[in-house]
Every structure is written in C-alpha cells, then in structure tokens.
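Here the complex is missing a single protein chain, while all its other protein chains stay put.
By letter and in written order, the chains are A and B; residue numbering begins at 1 in each of them.
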Amino acid sequence: MNLLSIDLNHPAHYLTAGPISVSYGNLVMIGLVIVLFVVALVLPFPSHDDDERS
Amino acid sequence: MSSKKMWTTRVRESTLEKFEPEDLLPDRQPAYVASWIYIFGVATIAAFVMLVISGLILTFEGPAWWHTSSIGHFFNSIHLWSVELFFVFMVVHLWGKFWMAAWRGRRWMTWITGVISFFASIVTGFTGYLIQTNFDSQWIATQAKDSFNSVGIGAYFNALNTGQAMLIHVSLLPLALGGLVVWHVILVRRKGVVPPIEAGGSE
Partner (left out) sequence: MSPQLSKHDPAKKWDGPTRKYDLIKEFVIALVVVGLLAISLAALFSSPDEPALTLKSWAIADAPDFVATATGELAGTTVSAGYGAPYNTAAEGQVLGPLKLQKWAGVRIPINPADDFVIAPLAIDNDPAVVSAIATWKAASADQQGKWANAYADALSKAPKATTLPDPTGAFGPVPAIATGLYGLARTGALDGLLAAGDTPLPTNFTKPLLFLADSGTYFPDYAGARHLQGDQWGVMNETGSYPGQSWLWLYSFWYQIDPFKSSGNADVLVMATMTILSLALLFMPFLPILRRVPEWIPIHRIIWRDWYRRKEE
C-alpha cells in the first residue's frame, strides 16, 4: 500500500538567507503559485474560430 | 396603502427579476475571455468542494478518528492537500484579477466579496489547524492565543478551547465561506467578465 508513498515525517530542510527562513515544503507551494501564474499567462488558450460570433 | 409595494414584491424585484437565465448560466462569453488565467476561480471552487466532501467524512467519524484509522488518516490527507491546492489556486486567481484591475466598471463589490472570502478562508484554515488534536494544534493554539489576546479577541475566541474552534470550523465558517462564494459568483455573472483595459482609461 505504501510502495508509492513518500515519507515526509522527517525534519524539514530550510532555505535560509538573512532574516528569511523557508521550509522546502512551503517553498514548493509558493513556487507552484508563481509557476502556475506565469504558465497561465503565457500558455496559449485553445480557441476555435467557428466558436465566435459578433 | 395599495400603492406601497409588498416586501415580497420588493425582494423578488431586486433579486430574481434582475436576472435573465442567460445571465446566470450563459453559454457564451465575450471573445476576450481567452486565457488560462480564467480557470483559477473555478479551480478554487473545485478545491473547496473537495474540502467540504473530505471534511464531512471526517466530521461524521468524529475528531479523533483519523489518529487511529488508516482510512481516516487518508481522508485527513485529502483534506490537507485540498487546502494547500485551494490556497494555491486562490492566490493565482487573486493575482490574475489584480493585474486585470477586475474591479473596473462597478465591479468593486465582486472584488470585495472575493477579498473577504480570502480572509474567511485564512480563518477557516487556521481553525482547521487548531482542531487536529495533535502536537501541531497544541502548539499553534498556545502561540496564537497571544495574538488574539493582544487585541482583545482572545477573551471571546479562545484558541485553547478546542470545542469552540471545532464547532466554528465545521459549522459557521464553511457556511459563511460558501455563502460568500455564491454571492461572489452571482456578482460575476450579473456584471459579466471585466473587459480588457483600454489604452487611456481604466475607469
């Protein structure tokens, strides 16, 4: 059952710079927001000309 | 007396009669609605639906179920990852609407209901963390109490009172958030999707 699972129950790693300290877990989620935002902006949205009506 | 409108008439006229069926469930959108950024509102709602479903299953089995049952733990995991996805999608949606200045054209109430939904989500998420009945919830409760106490809220909302947080999390907050989201979506349908910013004017 747990063959495919990844155990995250171990001490976290942190990205630390000056007063900033972010766990990799949080970094992934924050990174995901930025990546999704950029991808949503640049990825072409499928369109069909016959859909349109003026 | 007869010239005065009945309350029922007034409510009907200011709600139901404001909408055409085509406004509420349109099958066409303005041609400028063509970007992946538009899917993050509905993605947030989808994550909310997952939260309600997994949350209801956890509710029916009681707050300690997930500590002892592997099935319970699995539904707790679904609840956790749904909330992580929920916030990811909502923040992308928020950024998108900000850069579209989506409050233009008397849509300020749509923006405001959205921002209040964001705040209500943070409170809902927080009360969820408070009722895990494990070390994480104990620590969060003892830390958060100082913030609430410092502004006087703690005298009324006691983070250390697990029962209070639990009832608020499963009753008031999902209802309030659900209501806000319905209002928000109705406003979007009512006003239509905000048109592109035109050169020389964003009013």
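By definition in this document, contacts are C-beta pairs under 8 Å (C-beta built on N, C-alpha and C of every residue); 3 or more make two chains touch, one makes a residue touch a chain.
The structure presented is a predicted model; accordingly, all values stated were derived computationally and were not measured.
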Requested in this report: List the displayed chains that the omitted chain touches in the full complex.
Outcome: A, B
Query raised in the report: At which residues does chain A meet the chain that is not included here?
Result: 4-14, 19-26, 28-30, 41-42, 45, 47-48, 51-54
Query raised in the report: Tell me, which residues in chain B touch the chain that this view leaves out?
Result: 25-35, 37, 39, 42-43, 45-47, 49-50, 54, 66-67, 73-74, 76-82, 84-85, 87, 89, 91, 96, 98-101, 103-108, 111-112, 115-116, 119, 122, 125-126, 129, 132-139, 141-143, 146-147, 149-156, 158, 160-164, 166, 192-198, 201-203
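Convention: only the chains that are shown with their structure count from here on.
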**Report entry** Cα-centroid distance, chain A relative to chain B, in whole angstrom
**Finding:** 21
Query raised in the report: Any idea which chain A residues touch chain B in the complex?
Result: 29, 32-33, 36-37, 39-41, 43, 45, 47, 52-54
Query - Residue ranges of chain B touching chain A (in the complex, touch as defined) - result: 28, 31, 34-37, 39-40, 84, 87-89, 91-92, 95-96
